[in-house]
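Complex shown without one protein chain; remaining protein chains in place.
Order of writing sets the labels: A, B and C. Residues in every chain begin at 1.
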Amino acid sequence: MAGNSFGTAFRFTTWGESHGPAIGCVVDGCPPRIPLSEADIQPFLDRRRPGQSRHTTQRREPDRIRILSGVFEGQTTGTPIALVIENQDQRSKDYGEIAAKFRPGHADITYWQKYGIRDYRGGGRSSARETAMRVAAGAIARKVLGSAIRVRGALVRMGPHGINRAAWDWDAVDGNPFFCPDATAADRWAAELDAIRKAGSSLGAVIEIVATGVPAGLGEPIYDKLDSDLARALMTINAVKGVEIGDGFAAATLRGEDNADELRIGADGQPEFLANHAGGVLGGISTGQDVVARFAVKPTSSILTPRQTVDLDGNDTDIRTKGRHDPCVGIRAVPVGEAMVALVLADHLLRARGLGQTV
Amino acid sequence: MAGNSFGTAFRFTTWGESHGPAIGCVVDGCPPRIPLSEADIQPFLDRRRPGQSRHTTQRREPDRIRILSGVFEGQTTGTPIALVIENQDQRSKDYGEIAAKFRPGHADITYWQKYGIRDYRGGGRSSARETAMRVAAGAIARKVLGSAIRVRGALVRMGPHGINRAAWDWDAVDGNPFFCPDATAADRWAAELDAIRKAGSSLGAVIEIVATGVPAGLGEPIYDKLDSDLARALMTINAVKGVEIGDGFAAATLRGEDNADELRIGADGQPEFLANHAGGVLGGISTGQDVVARFAVKPTSSILTPRQTVDLDGNDTDIRTKGRHDPCVGIRAVPVGEAMVALVLADHLLRARGLGQTV
Amino acid sequence: MAGNSFGTAFRFTTWGESHGPAIGCVVDGCPPRIPLSEADIQPFLDRRRPGQSRHTTQRREPDRIRILSGVFEGQTTGTPIALVIENQDQRSKDYGEIAAKFRPGHADITYWQKYGIRDYRGGGRSSARETAMRVAAGAIARKVLGSAIRVRGALVRMGPHGINRAAWDWDAVDGNPFFCPDATAADRWAAELDAIRKAGSSLGAVIEIVATGVPAGLGEPIYDKLDSDLARALMTINAVKGVEIGDGFAAATLRGEDNADELRIGADGQPEFLANHAGGVLGGISTGQDVVARFAVKPTSSILTPRQTVDLDGNDTDIRTKGRHDPCVGIRAVPVGEAMVALVLADHLLRARGLGQTV
Partner (left out) sequence: MAGNSFGTAFRFTTWGESHGPAIGCVVDGCPPRIPLSEADIQPFLDRRRPGQSRHTTQRREPDRIRILSGVFEGQTTGTPIALVIENQDQRSKDYGEIAAKFRPGHADITYWQKYGIRDYRGGGRSSARETAMRVAAGAIARKVLGSAIRVRGALVRMGPHGINRAAWDWDAVDGNPFFCPDATAADRWAAELDAIRKAGSSLGAVIEIVATGVPAGLGEPIYDKLDSDLARALMTINAVKGVEIGDGFAAATLRGEDNADELRIGADGQPEFLANHAGGVLGGISTGQDVVARFAVKPTSSILTPRQTVDLDGNDTDIRTKGRHDPCVGIRAVPVGEAMVALVLADHLLRARGLGQTV
């Protein structure tokens, strides 16, 4: 059944396989008269692009975005916006091994079980390459949100190593190859990840996304809550195994008097929260505070160490990933996570307007 | 915008407020000729019902379910099944305080910000009372899943206290008031929760849901993955702040060689996983292993300790919850979590069949 | 698969069988702070109610509507509005004949073919009784539309007999038992329908719905056009076999120069159409003119003349409808058609607002 679309009022649909001729998406429901060109999208793709440091896969593609519809004389028209990126790095190679064997930890076996056929070239549809289109769609979502709403992400954990939250500096995020907000931690991580890469291993990660400027009142309870849509959105990203909002799992260890964010009347006469354990969402509706979401990415299963598996003929065998791999796929998940949060917020912004809210 | 439905092929819609005349739901898309009566649903409601031990709120309602449509001569007909529970414990009382003040940690303020009006009686629509209808709908989902698929839940953390997973015993779950699979832990928790209740405080919790017998091949990538739908489903439950699948956030701390579940050919000639770090889902599609999801519930904000807040007139004030409250709302979230997982699985089972899969 | 909901931003879901304990619906997505009570809905139900003249079925039910949720202190709250009508006229009778035989022209056989089970009592789910809930939901849609948008319907054909459009008088519509806008025609129809009823026969009808005050800009091309949603909406009504917009099928016989509605600048400086062949919709978007839709209702198949059919055991047999029947079901389809048009317009009004339109 159809399942490659996300969003209700602002909806996007992606298509394409890792080693097919192209990948693309259709963004439907974008309001008209928003200035938009490829130059608004390309920088976000460049942030996600592999091969920018020794810490990410060396697949090198320019990932040049093209807008094929929905924009006229530099503005959106309200009609669907088609985006496409041609795949260029389709190096001809022998797929024999991954064609016949299931890579542990990958979707190889489940696509086979579900569909009875799979495009094994580079993971086919299940490749993280698909996330490039989320980033592209996310760039359009940011235009819908406007400049008052800002969505930023950071890597807050790499494998066993967390950050010092007291040292959080948004300006540091783009100053290291990890999107790490703690420059000191980033220095340590560089050495650590070199060792991991050389060992042919990989590390997991935790990413935190913070959206500032989100107006109060976004989210449609009970089943289209803002946080449940965020959870769904982030969980669709490759390799994600957990999602939390605000204090998240840590909230389970608190007592009620420590968890509830108290209120006072602020200097402007409006209610003001004294804390944000809730991560900006109460009852599925945004409070006007920062929306804070976090997600966990497992270590990639594409590692150089041979692993036990089976082949299509029903034999036990071993497999090891050759060539390019990401020692920490979580790094490149940062711009993807930002995009997904922006896409959820844009959808809910339009939904709230439909209800008559002035947001 | 409409947001009170969940599911695609198998969909349910709930309605009703805590202190309105009734709550209800409509289950649409249920296959025909499934034997169904109120007796199939009532036991699940009875498990969720408050007032069954001193550890849950003392609101006492029989929560008697009625089927108003969609069943004929003891079988489903394929038409919508309407379920209703009349609210009986609508004790007349003075709502003055919660009518005029926003309870911290509750949805009072966000409903007000979004809608400009709220039914403050018992939390109105945002009350956990709504979850009774999820449990009812979930009982129908279980019938769709059949007896080969079993969905069970357990409380694996109460506040700072975890369980000994080595002592996990499913039979223990219904033998203590916490749905705790570790009987020894449950004994300790009883004393602990008594103290918390007497102190007028509350604790958070973590619930684990395990679905066994799930066939491989459920889940529609990329945006309707089985795990992203589970994440969304569980995050819609009141007070939930985090969701994880399989190893979840712990996976972020692992190395690739430890996380990927290796494969061997089993005794029956079929591929067999040697571990289940993935929680039964790869690439958004079920593997045939147990589906394992966990979610974190914050401590209820309805506590006896006065908390700072503001009132409708823009004044600073204090509030404390009077009367009935749940010292650990996570307990009653166990049957709700089971229901949500069953509902997601039933939806995906029908979706997979639509694609021609024999599941 | 689920299929008992209609609408996207403003959505309703109906449930219930003709002879079950009740019928109901859930209206989801209604904006908050709209004054609403049963008294706003009941008059529309009274218009549709059978047994009001000798020309409609003599089933007598008060069809008393109850609002069970979503309204607080006389205003909508933005949460789902549950409506219910208890079925009172469930006269105990022998269903033996229609239980075992398929009535020609009815859905008896297709429900059986599709579901393998059917609630044969009064047609079960396929009964026109379901349309009472559309009328109720439509009354809420009218409140969303506000008083500037008016949706009215009229019977413009009864069997072979049309009306004199030059004699159209909206005031006449409620002055005869046919909702006929031509009082002279209505007089003739009364005699004609008496004869048809006495002969145990039935007549088809054509209903025209006109919505005035509809702002320009409603409708989401390409697949959620205003007119395609109207066509779908009207075609869901029992016994409807055709739908047309504006000139409809007659447009097929015109030449281009006669069909295109020319434009001039009006007295207010705004574009003004010189005609309305289009029925108020161009390219799926409302023009600001009257929206005009027409639909054809077949003659009911519940007639006194015996008809050839088969029974569940695979035998040829005959069947004739006993007791109450509507000699022209199209009459009661007038308020139902109005309701469906109002529901489509309300949905599109909210959708347009979500896009930022000031409608």
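FYI, contacts are C-beta pairs under 8 Å (C-beta built on N, C-alpha and C of every residue); 3 or more make two chains touch, one makes a residue touch a chain.
All of these numbers come straight from a predicted model, not from anything done at the bench.
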item	value
Contact residue for the chain not shown (choose from C:210, C:231, C:291 or C:336)	C:231
Identified contact with the non-displayed chain, of C:50, C:78, C:138 or C:330	C:330
Of A:116, A:146 or A:306, the residue in touch with the unshown chain	A:116
Hidden partner chain, residues of chain B it touches	8-9, 29, 31-32, 78-79, 221, 350-351, 353-356
Contact footprint on chain C, counting only the chain that is left out	1-6, 8-9, 14, 102, 104-107, 109-111, 113-114, 125-126, 130, 157, 159-160, 196, 201-206, 216-217, 219-225, 227-236, 238, 241-249, 251-265, 269, 271, 274, 277-279, 281-288, 296-303, 305, 307-310, 314-316, 330, 351-352, 354-355, 357
Residues of chain A in contact with the chain not shown	1-5, 7-11, 13-17, 20-24, 26, 28-29, 32-33, 66, 68-70, 72, 75-82, 111, 114-119, 124-125, 350, 354
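The definition used in the following text is that only the chains that are shown with their structure count from here on.
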item	value
Nearest-to-centre chain - CA centroid comparison	B
Whole-Å gap between the CA centroids of chain A and chain C	46
Distance between the centres, which are taken as Cα means, of chain C and chain B, whole angstrom	39
Centre-of-Cα separation between chain B and chain A, whole angstrom	26
Residues within chain B bordering two or more other chains	1-5, 8-9, 14, 111, 114, 125, 354
